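Only one protein chain is missing from this complex, and each of the others stays in its spot.
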Amino acid sequence: MGFSAAVAGASGYAGGELLRLLLAHPEIEIGAVTAGSNAGTPLGQHQPHLTPLADRLLGETTTDTLAGHDVVFLALPHGQSAAVAASLPEDVLVIDCGADFRLTEAADWQRWYTGDHAGTWPYGLPELPGQRDLLRPARRIAVPGCYPTVSTLALLPAVAADLVDARDVVVVAASGTSGAGRSAKPHLLGSEVMGAMSAYSVGGTHRHTPEIEQNLRLVSGSPVTVSFTPTLAPMPRGILATCTVRVRDGVDTAAVREAYARAWADEPFLHLLPEGAWPSTAATLGSNAVHAQVAVDDRAGRLVAVAALDNLTKGTAGGAVQCMNLALGIAETTGLGTVGLAP
Amino acid sequence: MGFSAAVAGASGYAGGELLRLLLAHPEIEIGAVTAGSNAGTPLGQHQPHLTPLADRLLGETTTDTLAGHDVVFLALPHGQSAAVAASLPEDVLVIDCGADFRLTEAADWQRWYTGDHAGTWPYGLPELPGQRDLLRPARRIAVPGCYPTVSTLALLPAVAADLVDARDVVVVAASGTSGAGRSAKPHLLGSEVMGAMSAYSVGGTHRHTPEIEQNLRLVSGSPVTVSFTPTLAPMPRGILATCTVRVRDGVDTAAVREAYARAWADEPFLHLLPEGAWPSTAATLGSNAVHAQVAVDDRAGRLVAVAALDNLTKGTAGGAVQCMNLALGIAETTGLGTVGLAP
Amino acid sequence: MGFSAAVAGASGYAGGELLRLLLAHPEIEIGAVTAGSNAGTPLGQHQPHLTPLADRLLGETTTDTLAGHDVVFLALPHGQSAAVAASLPEDVLVIDCGADFRLTEAADWQRWYTGDHAGTWPYGLPELPGQRDLLRPARRIAVPGCYPTVSTLALLPAVAADLVDARDVVVVAASGTSGAGRSAKPHLLGSEVMGAMSAYSVGGTHRHTPEIEQNLRLVSGSPVTVSFTPTLAPMPRGILATCTVRVRDGVDTAAVREAYARAWADEPFLHLLPEGAWPSTAATLGSNAVHAQVAVDDRAGRLVAVAALDNLTKGTAGGAVQCMNLALGIAETTGLGTVGLAP
Partner (left out) sequence: MGFSAAVAGASGYAGGELLRLLLAHPEIEIGAVTAGSNAGTPLGQHQPHLTPLADRLLGETTTDTLAGHDVVFLALPHGQSAAVAASLPEDVLVIDCGADFRLTEAADWQRWYTGDHAGTWPYGLPELPGQRDLLRPARRIAVPGCYPTVSTLALLPAVAADLVDARDVVVVAASGTSGAGRSAKPHLLGSEVMGAMSAYSVGGTHRHTPEIEQNLRLVSGSPVTVSFTPTLAPMPRGILATCTVRVRDGVDTAAVREAYARAWADEPFLHLLPEGAWPSTAATLGSNAVHAQVAVDDRAGRLVAVAALDNLTKGTAGGAVQCMNLALGIAETTGLGTVGLAP
């Protein structure tokens, strides 16, 4: 095994998923696993599925514990990544699963997150045009948010091919509860979420909104505005994003399907479903795959693009490992499956 | 107890919910319960929760079995209601939970359902302006579809007050699986739907679309077009509808909240949540309540209206009983709760 | 409305269920609603389904706030009921949903709960032989635990009729997560419990064990020992208890069914399913009903009795209201349904 990896934030959901993937990765040896308030306890207490690492004690998230690895994954609360990253040598690959370095505009950061903007790192969505070339040499990578990953990918081929007018994008996404992290809040209790759909951040206030716009703006000739509403679904994992945008005159389903098929022909993780098939999060569970279905609603003049993925895998940890593979010169798909766990 | 009621289609989910509500209704005595292929079997075999009716044998859905009741509820597959209704006296109250008599335009029927249009009955959504006056004397009532009920109610005050431009409505709704009925299809098996969100009718092909447009058109000064995408959520009951529409210049959240508060001040089942609260289907479970949250997304120029209800109660059987109460001269809320079963 | 009721612990699940039932109870007016750390906040923030009480401010759980009601329900953490009850007049009906006053033997209390035994109140399981006569005049009532309610009822007719040898009872019960209360612990998060069954208190250490034994001992001629293992099921509500016990020689399924049918002939909430039917928690959801199925396994020489109920309704708050009805001289079934919410 050629590379050693440390995971900071190993007792959370993103950290657990990183370790699950890294345990199966043939080129990686797992080094330090660290945590905040859980430091000093065995990993098995928090991640009972990771039996090969059950007896590993969680260390403190410090420069000392993270030093000496080829790659360091940060799965920390917002605002904590900058200090940790600054303490690590520049030639160490640091991959941040948090939001701190995703936005390119300081004004966006201040508006949506408040406080000082830590900066901008190469954005870890390899499927953006030209992005792989930026990620291969990078030693600092900001992994996208889960909603921006699925929403961007769902719309990218249509926006890039100028088949739509991106000024009035509407995204409604349903996420499994692990997207909210492992914080023990009453509204995330099983008793509250099972058997219930709920909406939050109603009115376009979710922080992932500017990130979706930033991504689409990269490939759009026109301005981009996104109305984004997240909903909470009674399932542990998975996001289903329903994205609609006005189509340009004369664009029909066939033209859209052709654009997606062409754009994704060589993408290992992006899968356009056959006409008539339903995207389901179950088919992507635990894999790095994105399944999408697209169709033009002639009456309404809108493209409807629906995409499904696993928020912890392609939406976070799998995306991070994909970026790591690129940056370490390993085949991009190494250690990442395309077949979900279903039923 | 003043009135006798028959239920045709008693072995399905809508029929079961009708019987659950009617059992608790102080003015109703349950008469004939009938079914299609399940005729001849005891009701308890199909509806194990309805223990007071467990030994009732399901009759055939014929004129003979349905005759002699004050009210007849039809919970039949599409296309079967017209013949049954025609065989019943004109002074018997017939309430159809199916789609046959909902649409006012024959052209819409032919486009979305194909075949001959059976006709149009008074539409059983009492919260539409002036509708209660039409329903009180009616002896034939068409209960709205579950998606149209929630989508219409979510948008109605904004459209009626001309706060929005209804030409580009986008609705994305997540429904529990009981909305698909009790047909034993593989994609509705628990193994397939649990832990999964999926989308269907992608591209604006769901038959409830023209019904939503028809309702909004009643109160809108401008043309109405709806892009509607339904999704299937891993829960037995409930719909959460996220509805967005472009707001007119200068309309803000306060103006919208005021319009909703005013419109719903005397509505017994419609509940505008306090600012910052999340609508959740759980809070409406088994009740006839609709919970809604509204906010204007200034950046995107869109109103976001999110509404939750129980698809089998307010979305079908509860709505039907509400109409029955009106038509029989009983207090509108009799036998209908506003408090959901949560957690 | 003849009686006023206060609920202490109104922001928890048991308190919420009490209020849901009391809102629909024709003889009760809801008075004070109090809480611990949530005092001072509106009830609607914690119980979004209880919209008629949404604006009620939660008071402190003190003698002052609870005074002046005909009935006071206590839904408090273990150990807090005694002090509150002592401060209330003896002629006020106090119904405790906690464990403090359930056990008759101080030694049992010290072994299973540790600390001083607060005492013993009339036990609120009306279906125990002769128990209704004890509950009618009582002004202090201890509501049974949810597991003891379902396990006792499942086995009672067989033990009372001496059809079984109660020295080696085995109970394995699956509970919805609301049984664990609203404490925001990581292992109760939706992400952890959805899609998962887990066991806890493995090895007979759950505190409800002595309560089940105490109940069965009341009607058994022989000693009683119970091996009890609780499991956590991915659902908000409901308990399914599978209870097995060795049958005496010659006892067959017919004899057992006859004993149950006879014992439950006049019980309004206990329902023996037809042969071949499966008990399901869904059929009892939100109701005060218990559904049971019984059969003798000749090969293994054991009776298998499986019972389902809603842990928050018949298992806690519904049982409490049933006791209240008895003690206030109201018809026992008032305000309590027997029809569950299904599907």
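Chains: A, B and C, in written order; residue numbering restarts at 1 for each.
Note that in this section contacts are C-beta pairs under 8 Å (C-beta built on N, C-alpha and C of every residue); 3 or more make two chains touch, one makes a residue touch a chain.
Since this is a predicted model, take the numbers as computed values, not measurements.
J.: Of the chains you can see, which ones touch the chain that is left out?
T.: By the stated touch criterion, the chain not on view contacts A, B, C.
J.: Would you indicate which residue among A:M194, A:L232 or A:A305 is in contact with the undisplayed chain?
T.: With A:M194, A:L232 or A:A305 as choices, the missing chain is touched by A:M194.
J.: Using the definition of touch stated at the top, determine which of C:L57, C:A86 or C:A199 touches the missing chain.
T.: If we include the chain that is not displayed, C:A199 is the one touching it.
J.: Please pick, from A:A85, A:A233, A:A263 or A:L285, the residue that touches the omitted chain in the full complex.
T.: Result: among the candidates, A:L285 touches the missing chain.
J.: Check the options A:S11, A:T34 or A:Q47 and report the residue that touches the missing chain.
T.: That would be A:Q47, which touches the missing chain.
J.: Would you indicate which residue among B:P144, B:P236 or B:G315 is in contact with the undisplayed chain?
T.: Touching the chain that is not displayed is residue B:P236.
J.: List every residue of subunit C that touches the chain not included in the displayed model.
T.: Interface with the chain not displayed, on the subunit C side: 168, 170, 172, 174, 187, 189, 191-192, 194-200, 202-205, 209, 225-227, 229, 231, 233-240, 242, 244, 246, 253, 278-282, 285, 293-302, 304, 306, 308, 342-343.
J.: Can you name the residues of subunit B that touch the chain not displayed here?
T.: Listed in rising order, the touching residues are 13, 176-178, 180, 182, 184-186, 188-195, 234-237.
J.: Contacts of subunit A with the missing chain: which residues?
T.: Considering the whole complex, subunit A reaches the absent chain at 13, 16, 20, 23-24, 44-45, 47-52, 54, 178, 194-195, 236-237, 271, 273-274, 277, 280, 282-287, 289, 291, 337-343.
To be clear about the criterion, only the chains that are shown with their structure count from here on.
J.: Taking each chain's centre as the mean of its C-alpha atoms, give the chain farthest from subunit A.
T.: Computed centres place C farthest from subunit A.
J.: When the centre of a chain is set as the mean of its C-alpha atoms, what distance in Å lies between subunit A and subunit C?
T.: Subunit A and subunit C have C-alpha centres separated by 44 Å.
J.: Could you check subunit C for residues that touch two or more other chains and list them?
T.: Where subunit C meets two or more other chains at a single residue, that happens at 13, 178, 194-195, 236-237.
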